[in-house]
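Omission of a single protein chain aside, the complex is shown with its protein chains in their original locations.
Chains: A, B and C, in written order; residue numbering restarts at 1 for each.
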Amino acid sequence: MSGSTFGKIFRMTTFGESHGPGIGVVIDGVPPRVPLTEEDVQKDLDRRRPGQSKITTQRQEDDKVEILSGVFEGMTTGAPIGMLIRNTDQRSKDYSNIKDVFRPGHADYTFFKKYGFRDYRGGGRASGRETVCRVAAGAVAKEFLDQFSVKIIAYTLSVGGIKAKTIDYSAIEQNIVRCPDMQAAEEMVQYIQKVRMDCDSVGGVVEAVVKGCPAGLGDPVFDKLNARLAYALMSIGTIRGIEFGTGFKATEMKASEHNDPFIKKGGEIHTKTNHAGGILGGISNGEDIVLRVAVKPPSSIAKEQNTVDINGQETTAVVKGRHDPCLCPRVVPVVEAMIAVTLADSLLVQRAINPESLK
Amino acid sequence: MSGSTFGKIFRMTTFGESHGPGIGVVIDGVPPRVPLTEEDVQKDLDRRRPGQSKITTQRQEDDKVEILSGVFEGMTTGAPIGMLIRNTDQRSKDYSNIKDVFRPGHADYTFFKKYGFRDYRGGGRASGRETVCRVAAGAVAKEFLDQFSVKIIAYTLSVGGIKAKTIDYSAIEQNIVRCPDMQAAEEMVQYIQKVRMDCDSVGGVVEAVVKGCPAGLGDPVFDKLNARLAYALMSIGTIRGIEFGTGFKATEMKASEHNDPFIKKGGEIHTKTNHAGGILGGISNGEDIVLRVAVKPPSSIAKEQNTVDINGQETTAVVKGRHDPCLCPRVVPVVEAMIAVTLADSLLVQRAINPESLK
Amino acid sequence: MSGSTFGKIFRMTTFGESHGPGIGVVIDGVPPRVPLTEEDVQKDLDRRRPGQSKITTQRQEDDKVEILSGVFEGMTTGAPIGMLIRNTDQRSKDYSNIKDVFRPGHADYTFFKKYGFRDYRGGGRASGRETVCRVAAGAVAKEFLDQFSVKIIAYTLSVGGIKAKTIDYSAIEQNIVRCPDMQAAEEMVQYIQKVRMDCDSVGGVVEAVVKGCPAGLGDPVFDKLNARLAYALMSIGTIRGIEFGTGFKATEMKASEHNDPFIKKGGEIHTKTNHAGGILGGISNGEDIVLRVAVKPPSSIAKEQNTVDINGQETTAVVKGRHDPCLCPRVVPVVEAMIAVTLADSLLVQRAINPESLK
Partner (left out) sequence: MSGSTFGKIFRMTTFGESHGPGIGVVIDGVPPRVPLTEEDVQKDLDRRRPGQSKITTQRQEDDKVEILSGVFEGMTTGAPIGMLIRNTDQRSKDYSNIKDVFRPGHADYTFFKKYGFRDYRGGGRASGRETVCRVAAGAVAKEFLDQFSVKIIAYTLSVGGIKAKTIDYSAIEQNIVRCPDMQAAEEMVQYIQKVRMDCDSVGGVVEAVVKGCPAGLGDPVFDKLNARLAYALMSIGTIRGIEFGTGFKATEMKASEHNDPFIKKGGEIHTKTNHAGGILGGISNGEDIVLRVAVKPPSSIAKEQNTVDINGQETTAVVKGRHDPCLCPRVVPVVEAMIAVTLADSLLVQRAINPESLK
C-alpha cells in the first residue's frame, strides 16, 4: 500500500536505503521451474552499477547479490525469491554539508513534509540506489520471458539534444553511453564530460523496443498495457515523461496518417506502420512495443544553488560527492527491468484468463 | 485483476459496454459525510456527453445517472456508491459494415487475439463510452477533495499543432474546444471543422493544473504520485504520452537550469520555478501539479482505409457513423476525473500513514 | 479497500443496501466463453430468497436479476459482468420503533461508532440482503467450475442441537430446512416453528463438501486454501466459527490417529481417511474438501430486550417485522456461493502459475 510492492501475480517488494546495511527485493509469484542463478542476476546488476565508466559516478560499489530463497538446483521453486545486496560504503558517508538544508530537486523537503521529521541522511529510500532491486527482479522476469521468446532492448536515444541518427542494436553495449549509433555516442560522451567539468549535469531520452511480445497482453480499461508500462517507468525517480509509438507527434497528425493499416505478411496479420507502438486499445497486437522516456538532468551538482535551510532561512548549497553527470547509460538496464517485470506479470494475468491465447 | 478496478482506498470498479443495457461504476472507500447529489455527478457528465457542440460527435445520449447506493440525505454514508447510466440507443446500432473486418487503430483485432472470439459489435468495452463511469467517479472524488481545497483545471492546449498562446482559466468553458485562449480556440474550431469535412480526425494536447494539493501525497518508490497519475491518465484510450513539469524538454536542460531553487514566500517554503511540475521524488511539494497528455486523432473516420478481414484477407473499410473529429474537448473532463480519483486515493493513503501532515 | 471487493483474479465487488433502490455486483476477471444466462443466476437466487417456506421470513421479494454487461449470445466475453437486483418494497419500511435505539446483536451501534452518524434505517449495508450479490456471483463461479467438474454441496447439519444422523445428498432439496436426513429435517422444522412461536430464533451448523477439486489449489503461506475459505465464509454476517475436516475434535487427537495415511486407490494416490478435510499445508490434495460453519441465532426477535438508546439511556426494544427464526436453510446457497467464488479464484491463480497442473 505504501508503494513498495509492484505487480499482481509476478510481484516484487523492495526494501532498503542507500545508507543502511543493505537493500533487497522479494519476488513472489514466479512460476516454478524457471532456470535462475545468481550470475543471471549479477550480469544485469553490473550493467547498472556505479563506477562502470568515465561518464558515470566514480563511486565504487560491488552490488553483489545473494539469493536467499526460492531457488533450488538452479531452478525457481514457486516460492518467493528473496535477494539481498549489502551496501558496502554507507558508513563513511558525510552528511555535514547537507544536514541542515533542503537540496534543490531532491526529495529532502517532500520527505520532511510527508513523514514529519528530518532524516538528514538524505532521502535514502528515494535514492537511485533503490533501482538495484528493480534490476534484480527484472533479471528474473527476463528469464521467465525467455520461455516465450520475448526480448527487451533499451538504449540512449539522445543526450542534451544530441540524437542518435541510426539504430544499430549491436552498437548499444559497445559504447559507454549505451547509444545504438557509435558516432552520436562519441559526441554524447564528449558533451557529458564537458558538462561534468562545469559542475553540472544533463538529461536525455531512453528508447525501448520489445520484440516478440505475444498479442493479447494488457486489459481493456485501467490495466491497459501502456498504462501499466507508464506507471512502471514513471516510477523510476529520474523520469519526467513517457510516450508510446509516435507519442506526442501523434497530436499533430490526422487519423488517415496515424492509423496503422492491417496487412498480411508471411501468412500472418500485421500492421503496415507502427504508430501505435505495438499496443491497440491497451492490448499488445504482436508488433514491436516502442516507447521513449524523458530522463531529467540529475539533481546533485557541485555548483552552488539557492535554497532554504530546515529553519526556513534562505541559503545556498553545494552538493558534494561523486555524482552522475548523465543518468541515461545507467537508466537503460532499469528501464529494461521495469518493462520485463510488467510484461511477465501481464503475461501471467493473461495465462490465467485465457491460456489458449499464448500457445 | 482484469483491470476494471482503480485505486487502493478510494476505489472505483466499472462495468458495461457501449452496446449493452447500460454502464456503471461502484466507488468503494468514500469517507462518510461527503455531500453528494445526482446533480453533482450529472454536471460533469454533461461536460463529457456526446452531441454537446458542432465539433463533437452528433450522437445524442442523455447519460442520466442514477445513484443506487451509498448516499443518504445528500451525504455519503461510507458504503459503496453504485451508479448506473442506461444506454439509450444501442439497440439500433448497425454493425453490418464492420462485422467482418478489423478496423485500423481500433481494438477489434486485439480483443479477438486476447479473448479468442470475434465480438462483431466492436470493442464495446474498449469504447470511449466507458469513460462516463470515470467522470461519475471523478465527480465524487472532487466533492471529497473540495474539503481540502484541492482544485483541478484541465484544458485543450493545442489541436493539430495550433497552440494556445495565453492561459486564461476563465476562458476554458467559454468556447467549445475548452481552450484557455479564445483566439486560438477559434482557429482550432475552424481547423477541426475542416478536418471533419475531409472525413478525417485530428489529435491535440490537453494540459492539467492542480491547485492547492497538500505536500506529502505519493510514495517514494513505485507509487510515486507522478507514476500513479501516469497510469491513471494513460489508461484513457486515446492518450499516447504524458509529461510532468518541463517534461521532454528537461532532456535538453542542465541541472543548473532545471533544479527549482527553494525560496521563502509569505513565510512559507516554495520553489522559485516549477520545472518539476509540483512533484519531487514522487511526492507532492505543495506547488501546482502540472502535466500534459498527448491525445491521438480518433481512429474512426469515414475515409476508406486498408485493412484485413476476419478471414485474414486484405480489404478496405469505411467506419460509418457520427464520430468525434477531435477528442480534446470531451477528454478534458475525463482527465480531470482521473486526476481527482488519483488524488483522493493518495490523500486517503497519506491520512492513514500520517494524518498530522494534512492539518 | 473498504472491503466490498473479494478475490484476486475472479473478483466480485458488491454495492447496495436493503433500503435503497437496489443492490448489485460486478464480477471482473471471468474468463471468456463461459456459458451464462440470467436463468443460471436466478436459479440460485430463488434458493436464497425470502418467503420460500414456512420456516423463513414471510417477506416477499422477487429478487429478479438483470445482467447489465459482460455476456454476449449466452457466453461471457471476458468483460466485467454487472448484475442488478432491484429492491421492491424498501420504501414502505417503517423504522419508527428502532429509530432511536441500538438493537442488541445488530450492527446499529458499530456503524454509528465507525462512520460517526446514526443511519436510523438500520445497518442497510450490514443486512443479510447483501448476500443476494454473493449468490449471483457464486452462480457465475459455479458455471466456470463446471468446466473442471468441481461440485459444491452444502446442507444444514444441525439446528439448535438437533443433528442429521445420515447424509443423503439427494434429500437436501427435498425438505425446507435443506437437511440431508429427512427424519432429522422433520424434527428441525418442528423445533424452528416452536421457537418462532416463542418470538425467538435459533442457530445451527451448515456443512459443505466439495467434490472433484483438483489438487494444487491454494498457496503455502497466507493464502492457504483453508485460510481463504475461512475469510470467505466468516464474512457472511451470521457465521461465528468455522472448522475443516475433524476441526476442533483434532485438538483431542494424537497425530497417529489424525494423520491421513496415503494409499493407492484405482491407480491414483489418495488418503485412507480425510481428517485434514481435503487440504494439506494449505493446498488442496484432491480429496473432498469438508468444512462446517457455526450459524448463530438471528438477532432480530419480537421478544422485548434490554438495550440503550442513541442518547445513551437504558431502555427496551422489540424488533418488529417478519424475520427468519433460523437462517440455516437460506445460508446454504450463500455458503455454496462463497466457496464457489473462492475456488474459481484459486483455480485461476493456479492456472497462471502452473497451467500444466490442471490438465
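FYI, a residue touches a chain if its C-beta (ideal position, glycine included) is under 8 Å from a C-beta of that chain, and two chains touch if they have at least 3 such contacts.
Predicted model, so just to flag it, every value in this text is computed and none were measured.
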Among B:T37, B:T88 or B:N354, the residue in touch with the chain that has been omitted: B:N354
Which of C:I153, C:I167, C:M182 or C:A250 contacts the chain that the document leaves out: C:A250
Sole contact to the chain not displayed, among A:I55, A:L84, A:I152 or A:I242: A:L84
Where the missing chain touches chain B, by residue: 8-9, 29, 31-32, 78-79, 220, 348-349, 351-355
Missing-partner contacts on chain A, residue numbers: 1-5, 7-11, 13-17, 20-24, 26, 28-29, 32-33, 66, 68-70, 72, 75, 77-82, 84, 114-117, 119, 121, 124-125
On chain C, residues whose C-beta touches the chain left out of the figure: 1-6, 8, 14, 102, 104-107, 109-111, 113-116, 123, 125-126, 130, 158, 160-161, 195, 198, 200-205, 215-217, 219-224, 226-228, 230-232, 234-235, 237, 240-248, 250-256, 258-264, 267, 269, 271-272, 276-277, 280-286, 294-301, 303, 305-308, 312-314, 349-350, 352-354, 356-357
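Following the convention adopted for this analysis, only the chains that are shown with their structure count from here on.
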Chain of greatest Cα-centre distance to chain A: C
Between chain A and chain B, centroid-to-centroid distance (C-alpha), Å: 26
Distance between chain centroids, defined by C-alpha means - chain B, chain C (Å): 39
Whole-Å gap between the CA centroids of chain A and chain C: 45
Chain A residues counted as touching two or more neighbouring chains: 8, 220, 349, 352-354
